[in-house]
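What follows is a structure written as structure tokens; I'll ask about it next.
Of the protein chains in this complex, all but one are displayed in their positions.
A, B, C and D are the chain letters, set down in written order, and residue numbers restart from 1 in every chain.
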Amino acid sequence: MSTKSPSTSHPSGSDGAEGTGPIVELRGVGKSFGNIRALSGIDLKVGTGEVTCILGDNGAGKSTLIKIISGLHEPSTGEYRVDGEPVRFTSPREALDHGIATVYQDLAIVQLMPVWRNFFLGSELTTGAGPLRRLDTGRMRTICDQELQKMGIEVASVDMPVQNLSGGQKQVLAIARAIYFGARVLILDEPTAALGVKQSGVVLKYVSAAREAGLGVVLITHNPHHAFLVGDHFVVIKLGEMELDRPRSELSLEHLTHHMAGGAELDALEHELERGQEPEADPSHGVGHGQT
Amino acid sequence: MSTKSPSTSHPSGSDGAEGTGPIVELRGVGKSFGNIRALSGIDLKVGTGEVTCILGDNGAGKSTLIKIISGLHEPSTGEYRVDGEPVRFTSPREALDHGIATVYQDLAIVQLMPVWRNFFLGSELTTGAGPLRRLDTGRMRTICDQELQKMGIEVASVDMPVQNLSGGQKQVLAIARAIYFGARVLILDEPTAALGVKQSGVVLKYVSAAREAGLGVVLITHNPHHAFLVGDHFVVIKLGEMELDRPRSELSLEHLTHHMAGGAELDALEHELERGQEPEADPSHGVGHGQT
Amino acid sequence: MSQALASRAPSPEGNGSEKAVRVGQRSLARRFLSRPEFGSLIGAVVVFCVFFTVAEPFRQASSLSTVLYASSTIGLMAIAVALLMIGGEFDLSAGVAVITSAITAGMFSYQFSTNVWVGAGAALLVSLGIGFVNGMLLIRTRVPSFLITLSMFLMLQGLNVAVTKLVTGSVATRNIADMDGFDSASFVFAAEFSIGGFNLRATVIWWLVFAAVGTWVLLRTRVGNWIYAIGGNKESARAVGVPVNKVKIGLFMTVGFMAWFVGMHMLFQYNTVQSGEGVGNELLYIMAAVVGGCLLTGGYGTVIGAVIGAFIYGMTKQGIVYAGWDNNWVMFFVGAMLLTAVLVNAWVRTQANKR
Amino acid sequence: MSQALASRAPSPEGNGSEKAVRVGQRSLARRFLSRPEFGSLIGAVVVFCVFFTVAEPFRQASSLSTVLYASSTIGLMAIAVALLMIGGEFDLSAGVAVITSAITAGMFSYQFSTNVWVGAGAALLVSLGIGFVNGMLLIRTRVPSFLITLSMFLMLQGLNVAVTKLVTGSVATRNIADMDGFDSASFVFAAEFSIGGFNLRATVIWWLVFAAVGTWVLLRTRVGNWIYAIGGNKESARAVGVPVNKVKIGLFMTVGFMAWFVGMHMLFQYNTVQSGEGVGNELLYIMAAVVGGCLLTGGYGTVIGAVIGAFIYGMTKQGIVYAGWDNNWVMFFVGAMLLTAVLVNAWVRTQANKR
Partner (left out) sequence: SEEGGQQEEGGGDVETPDMTIAMITHQAEGDTFWDIVRAGAEDAAAKSNITLEYSANPEAGEQATLIRNAVDQDVDGIAVTLAKPDALQDAIDTAKDADIPVVGLNAGIEQWEEAGLQQYFGADETVAGEAFGERLNEVDAQKALCVIHEQGHVALEERCSSLEETFDGDSETLYVDGASMPDVSSGITARLQEDEDVDYVATLGAPFAMTALDAVEEAGSDAAVATFDTNRELVGALESGDVEWAIDQQPYLQGYLAVDGLWLYNTNGNVSGGGQPVLTGPEFIDQDNIDEVAEYAEEGTR
């Protein structure tokens, strides 16, 4: 429907949300599936130039939360505001049109389609006008290849169906797409889950670049180190409810790790796994497996 | 076809492979898809009571390698031996019958089926005899629920279709299944990718328990800390070829991390992301983001 | 081994039972409401009520018996087709395969002057063989079952007519009513019992028997679990060791078996078989299964649903006749009733999921 | 914004080009071999060769013209049906919708004594309306399109007969050959050109035109990209902002449009329409699309493939006649040829993938 080319489409991050108000705001939001209460009473603000990290156990409700933000689910209760205006998204298209781009945990890719078509799906580049308007396949192929390479991935051919990519390659594709079309808010659901060390680094760098460009970023991760490296604000969700909501200044990495994993239990685990360390073993490995 | 109940099915790990020989051995194995060479010249041995970690960039060929071991792909070149005998698996059933259990990166679950049916798929428990032999649904439900709880996951109902589970819950399900039916070799493809801190810890504990029970374990991970915590032997694959093949005693964590991520580049990244550290920031965070 | 691991590995305590915190209560009634076949059951009730109201003859017991009979011949096949569809495949040859089976038995007995049971045995072999060939072609070539069974459908359609003509010189088989074994076979496949004015046909009984067996297999046996799995995700099923190919062939042979059974009914009920018949019925079987909640893409559905689906069709088809609606409009009404049943079904499901 | 990010974010150097290391060369010829429609093309060539060898009359130009004509009426619809199928849906009502369109135009013109173009306009509205209703029902109720369009199929089948009977008093429409505008309409929809002994029918030309348009839309426009996406993974497509519902409705309306077009051909070629026709053709359209490589589950296929599929069917059906094979066996041969084409197709694909 709408034909945005990434350069002209959205109001640039910094002047889009005037000054101080949060771009996206949730108030007392909850979501139930049948008799299962996945989420309740969530308050969240995403401001410009801010990385909000959402952390929590498996099944806590993190993905459900971002699916609400990105318009894939409607909340069962509570209020959702964008730029201070209450909204009711019935499709992700509307969220996209408000400048909210998302990388889903299940990646939202079409397995049978070629890599480049997936990259540009929903935001295809065209050339020509009137009845002769057509896909600019050459340019799309080139851009897709470039963007993937920038993230440290080189695929055999961008014409290959996505189903032949490795798990991490798929994830990079989804991230590269969201970053390329990135708007005012970038939402990443466990972006580094299947990524190698190098690719993870690149993604975190992009997150921090996005912050500096004035975007609001929502980052979900299970890795407190990743979170602490880039996050400005931390939200921990437990059994569908908010357990912690703190700015970076009021929190330490250890504190955060303990919140994420249930404290004392972790220490026990650490000792249990303790085994003959090699001489070169890093003395700080006590923190090292904080992220286990 | 075969109806194993987990208690009687497989020769117990320790006496299964007599003494010294590796259970699984690959010699010069390669795999091509059309004109894409995913893997070439891989040599690998998996012995009893040993955890072999396979590491490598995205798209390096790790998943392809374990798909060969688990009988999902036939190798294009090279030799595959189990207990010293050359084998040619045409289906994963045969690998399972040789005691090789796998957790795939794409999890091999059936989205529309209830949790407990997925858990026992292919190894259902039955009761009664002759024409009255039937699924022991009660027992299967109970066991499934218990096993998931042991791994720190509690689902609303084991009758729920798997598609309603969160990403991490699905992963735990696949791992719990492989561990429960675990045989002589346990293969885990990025088992902790989508897992929370707590669940990751549990999985690593299981891996180490499996080793102590005399199983051979193959673990794929992008997290060098996870790998170093449990691994006895490390293999790094790069662009489909083996780059490194070392026992734990010849390797340090830093060495490993550098191998995985391309060394010097990482340091640059670290500095680039450097930002105002809070007072409580752990002094050892330099290592901390080794795992980014 | 699992014991070993299980005892060794610690089990971290769940911190506060998640279930207690997050899962609302769901009454038994509500659970029932969300079963896949419940929607189609309500659809059936609606259709029943419509005809009960508008068609006076529909209210008689004898009409119910006719409706049940009409439903049963579709319903028997729908059971096998539903199983196949849950397993992720189609069989377009199912309609004519019924006739092939009847023709084989009829001609075999007549030409070789054997006991009709011998002919029935030959037909059983042929029917199972057709299913086997369908299945083998599918797994060997990996061509979609739609194409394999469509080819089979066309070939059987041609063979039915051509062979019958070749052998009997006409397009129908000879009457076998006076041959050895006819009475016993007729009793098994086409008996009719009168219970207080209510005519119960053998096919209706068999229909319920096979539905029970099918449900048992699907829900309470390992094979049933595998059927769901290969329909839902063939690759995953294969990866955990399900013998995908054997199950698929088995499913096609099940359809073959049922085609044989219904074919025998046709033969012993009507004594002769018209070789051109059966075309188009395959769609009715599929329709019954889908109305009953089977997904066309596989992996989901129940046998009971298919039974209800066939019953909806039978009621509609006969109900229109009882209601005396104009014959020219018959198809329109069948379509409209089907749509009604389907929409009611969809509505009920949405409601059930809301709770 | 992307520029901002792109310039700011560093681009890590690939360490040794992966492509160079791991990707073998693939010649242009081999690329062509692995295209989805190549297999069916070889299938078509094989069928062609068979008939070219065994049937002497098949070699004449005039025969080719007959074959092309027979293929084109199936093929035109197959184009639209293939697009719909790539988009992940079925339309079982496509066969009778053709007749509905022809009947509407014929009766409208005749009853209101208008120019036939007015009738054609009315029929276009009706046809697009049918597609729209199919699409709306689908997206509103989320019932599988198989059931929606099966209901529509039955209803249209009934309506065709009943309304025709009601209006004209018989089950065929009146002859409109002498009405205003017939000649021009006949030229557009049913012209025939003779080029050196070779009879070229208008439908054949239109077939190629629409195939080109369909291919263009599918491969070179945004909508085409969306069609693949919603057929491949509806949820993912929705998540990245593809207007799934609009595309689906559009696809159903495309089938409606094509049904109108073919209906107009039927009307202006044969002057009257039998209201009972069209039943069963929907399967032929689907068959053509699937033979041409479309996946029944959606997300994969080409328009060219569907064209080839229809051509295979047309060649087979007429080739058997040219070969003078025993006509009793006609369906058997059709099935066998279809199977041959499909198996060749499957074999070619496996070979192409091996390289």
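Note that a residue touches a chain if its C-beta (ideal position, glycine included) is under 8 Å from a C-beta of that chain, and two chains touch if they have at least 3 such contacts.
Keep in mind that this is a model prediction, so the values were computed, not measured.
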Revision key, fill the gap. Here the chain that is not shown touches C, D
Point to revise | Sole contact to the chain not displayed, among D:93, D:127, D:186 or D:274 | key: D:274
**Study point:** Residue, one of D:53, D:170 or D:350, that touches the chain absent here
**Key:** D:170
Practice item. Have a look at C:50, C:331 or C:344 and name the one touching the chain we're not showing. Key: C:331
Practice item. Name every residue on chain C in touch with the hidden partner chain. Key: 57, 60, 62-63, 66, 69-70, 73, 157, 160-161, 170-172, 175, 177, 266, 269-272, 274-277, 318, 321-322, 324-327, 329-331
Point to revise | Where the missing chain touches chain D, by residue | key: 55, 57, 60, 62-63, 66-67, 69-70, 73-74, 95, 157, 160-161, 164-165, 169-172, 174-175, 199, 266, 269-272, 274-281, 314, 317-318, 321-324, 327-328, 330-331
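Basically, only the chains that are shown with their structure count from here on.
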Exercise for review: Tell me, please, which chain's centre (mean of its C-alpha atoms) is farthest from the centre of chain D?
Suggested key: B
**Study point:** CA centroid of chain C to CA centroid of chain D, Å
**Key:** 30
Point to revise | Rounded Å distance, chain A centre to chain D centre (Cα mean) | key: 42
Exercise for review: Pull out every residue in chain D that's touching 2 or more other chains.
Suggested key: 10, 12, 18, 22-23, 295
Check your understanding: Multi-chain contacts in chain A: which residues touch at least two other chains?
Key -> 35-36, 59, 106, 152, 154, 156, 198, 201, 205, 262, 265, 272
Point to revise | List of chain B residues in touch with chain A within their complex | key: 33, 35-36, 56-60, 62-63, 105-106, 152-156, 164-169, 171-172, 190, 192-201, 204-205, 208, 222-226, 229-230, 248-249, 251-255, 257, 260-262, 265-266, 269, 272-273, 275, 278, 280-285, 287-292
Study note, to complete from the structure: Residue set of chain D touching chain A in the complex reads 1-6, 8-12, 14, 17-19, 22-23, 216, 219-222, 224-226, 228-229, 232-233, 235-243, 246, 295, 299-300
**Study point:** Footprint of chain D on chain A - complex, ascending
**Key:** 1, 3, 6-7, 10, 12-13, 70, 72, 91-93, 96-97, 102, 104, 106-113, 117, 120-124, 126, 133-135, 137, 149-150, 152, 154, 156-157, 177, 179-183, 198, 201-202, 205-206, 209-210, 212-213, 215
